[in-house]
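Structure, as structure tokens:
Note that one protein chain of the assembly has been removed; the remaining protein chains are unaltered in position.
Entry: chain A
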Amino acid sequence: MERALKLVAALLPIAFAFAFLVPVFDQGMQALGINAPFGLSTLTLAVIIGGGWGLVAQVTGRWI
């Protein structure tokens, strides 16, 4: 149980990124009328930006 909780706690940054940051970027770009470059969809770009940021936070332990 303790190990499972520690694992969940350790994965919170990446979970936050995919649960929240990705749709925030996606819907934020749509609301502001920003198109993704290279023919990408806003969701794909959001996954790249939000997921990438979450991965960095997961590895370094810092969002900023």
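We adopt the following convention: a residue touches a chain if its C-beta (ideal position, glycine included) is under 8 Å from a C-beta of that chain, and two chains touch if they have at least 3 such contacts; residues count from 1.
By our rule, contacts and distances are computed from a predicted model.
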Q) Which one, "Heme exporter protein B", "Carbohydrate ABC transporter membrane protein 1 (CUT1 family)", "Fatty acid desaturase" or "Fe-S cluster assembly ATP-binding protein", is the UniProt name for the chain you do not see? A) "Fatty acid desaturase"
Q.
Applying the definition given at the start, please give the residues of chain A touching the unseen chain.
A. 5, 8-9, 12-13, 15-16, 19-20, 22-24, 26-28, 31, 57-58, 60-64
